[in-house]
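Note that this complex is displayed minus one protein chain, with the remaining chains in position.
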Amino acid sequence: MSAESESVRKTENLPQWKEEEVDELVDFVESYNSVGVVSVTGIPSRQLQAMRRDLHGSAALRMSRNTLMTRALEEVDSGFEELVEHISGQVAFVGTNDNPFALFKKLEASKTPAPINAGEVAPNDVVIPEGDTGVDPGPFVGELQQVGASARIMDGSIKVTEDSTVLEAGEEVSAQLANVLNELGIEPKEVGLDLRSVYSEGTLFDPEDLDIDVEEYEADLKAGVAAATNLSVNAVYPTSRTAGQLLSKGAMEAKSVGLQAAIEDEELMPDLVRKADSQLRALAALIDDEEALPEELRG
Amino acid sequence: MEYVYAALILNESGEEINEDNVTAVLEAAGVDVEESRVKALVAALEDVDIEEAIDTAAAAPAAAAGG
Amino acid sequence: MEYVYAALILNESGEEINEDNVTAVLEAAGVDVEESRVKALVAALEDVDIEEAIDTAAAAPAAAAGG
Amino acid sequence: MEYVYAALILNESGEEINEDNVTAVLEAAGVDVEESRVKALVAALEDVDIEEAIDTAAAAPAAAAGG
Amino acid sequence: MEYVYAALILNESGEEINEDNVTAVLEAAGVDVEESRVKALVAALEDVDIEEAIDTAAAAPAAAAGG
Amino acid sequence: MEYVYAALILNESGEEINEDNVTAVLEAAGVDVEESRVKALVAALEDVDIEEAIDTAAAAPAAAAGG
Partner (left out) sequence: MEYVYAALILNESGEEINEDNVTAVLEAAGVDVEESRVKALVAALEDVDIEEAIDTAAAAPAAAAGG
């Protein structure tokens, strides 16, 4: 629990202070193009400070009591009140004048792995990977087997014989599993500021909206280039990027016409000779009687 | 290629690919527009089925493409 | 694809691919611009090496033209 | 190959591919025209479907790009 | 393609590929020449290695040898 | 090989591929003609579709050029 929240609790019977806090929150919301609600659940305060520093210059974090945050959003109105439904649990405001998609990417990139504790709900499937655990033979092999990992003693140490999903997303972590994961050094959680929603210049974005697939854009970009190249070449509108291809196309067309018409051109002769040779061989291949063929064409 | 891209945008937006529209798009992109290239583009595209031209692979070896 | 074409024009003209410029190009083409798509495009392209993508596409136009 | 290109231009313009026309195109291009080659070209093309031959070229690039 | 063929003839004859020469070749072939397309072609070819482009085509004899 | 080429020439000229004609072509080329080979060739070609064989050849080198 953060220092801010502690102080809020001490002063919650001071309505004047509450008013001032709400005013400050309103100022915060109004001073950014995009304001989002992030979950800060499970982030140790030291790590939170580090994240705050990382975001400095591109985004700001502001924590307060949920009731006051809700009040502030309702007071600002003009669309921001749509964020109210995301105020639950341990949350904070994040404000930025950057592009909300860029903000999402930044927040995702700053997430770090963390251990999961007994009693916590797994945010994703927990997998113990195949491989040597590095643990000497002993009762640990039984513990592994009890949590559902396929393990046995091999070559003097405990090995996990295949990737083993020991807990599915949404299930609660048992004390025993927490111990096993801790022993193996597995950190199954992605800890960080989890963006729940952003209101940006008139639009409410969910994380799914903001999770852009960069590869898809890259593919589109390539498709766009291909489309322009095709149009340029097919419509014979030369550009500096496609003029070479048009020349090449023209040269190939001339060659094709020249070969089909067997035009007696010096440049075409080697190809015409090859064409005649391959026709000869194709015809010879259909002749059954070897008597009819010279030695080099038999067989 | 910027002239071709301008034509492609207009094709997508459903606007006519004429000199005024192409010029407007290019100017908005900060291009120093050459009238003759706009004219040439519009002329080249006049009798072309753009959708088909886009989908038909450019019939020329790729290695020849300029930088 | 008009948003992508707009980015490609700006890349050719040497202008920055930012929200204002993309919007300006699209509006000049008569596109009813969706701000969020512009934002997503700009954010996505931040991580893309456009010249490399262009060179890759130019090297294999036949294959790329499928879509 | 200049003789073949001359024939292809005439094919596109819809003019007849005869000795006079081929010679005129080549001379305009500064070629020192050999009458017998013009004659040979015209004779060779007599029974050829030029459009079809050109379309055959369009089938080539895939293989070419592969190599 | 007649504009492109004209450039290719000039390349073979060793004459400069400029607006006057391209226009002369096309007019000799009875083409109703559009100045803007000539300009666009000449401008586009400025930075192109013509021999390399032609060699790329020459490297693709296979399918072209059809018929 | 010359015997088979003789057959190919006769096929193009539309003359019958018989012993007399094949022999005449070969003799004109200064070949010391072996009657038995001419007989064998003519007999062997009786049931062969020469046009189809030629077309097959046109398609074949494509694969070769790929490598």
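When the chains are written out, they are named A, B, C, D, E and F in that same order, and each has its own residue count from 1.
Please note the rule applied: a residue touches a chain if its C-beta (ideal position, glycine included) is under 8 Å from a C-beta of that chain, and two chains touch if they have at least 3 such contacts.
These numbers were taken from a predicted model, which means no experiment stands behind them.
Student: Of the listed residues A:154, A:175 or A:273, which contacts the missing chain in the full complex?
Tutor: Only one listed residue reaches the unshown chain, and that is A:273.
Student: May I ask you to list the residues on subunit F that touch the chain which is not drawn?
Tutor: Where subunit F meets the chain not shown: residues 1-2, 5-6, 8-10, 12-15, 21, 24-31, 61, 64-65, 67.
Student: By the contact definition given up top, give the residues of subunit A that touch the hidden chain.
Tutor: 255, 262-280
Student: Touching the absent chain: which residues on subunit D qualify?
Tutor: Against the left-out chain, subunit D lists 35-41, 43-44.
By our rule, only the chains that are shown with their structure count from here on.
Student: Of the pairs A-C and A-D, which shows more C-beta pairs in contact?
Tutor: Pair with more contacting C-beta pairs, A-C versus A-D: A-C.
Student: Using CA atom means as chain centres, which chain is nearest the centre of all the protein shown?
Tutor: If one averages C-alpha positions chain by chain, the most central is C.
Student: Please report how many Å separate the Cα centroid of subunit A from that of subunit E, as a whole number.
Tutor: Computed value for the inter-centroid distance: 47 Å.
Student: Express in whole angstrom the distance between the two chain centres, defined as the mean CA positions of subunit C and subunit E.
Tutor: Result: the chain centres lie 31 Å from each other.
Student: When you check subunit D against every other chain, which residues touch at least two of them?
Tutor: Only 1, 5, 8, 52-53, 56-57, 60-65, 67 qualify.
Student: Touching at least two other chains at once: which residues of subunit A meet that condition?
Tutor: 224-225, 227-230, 236-237, 239-256, 259-260, 274-275
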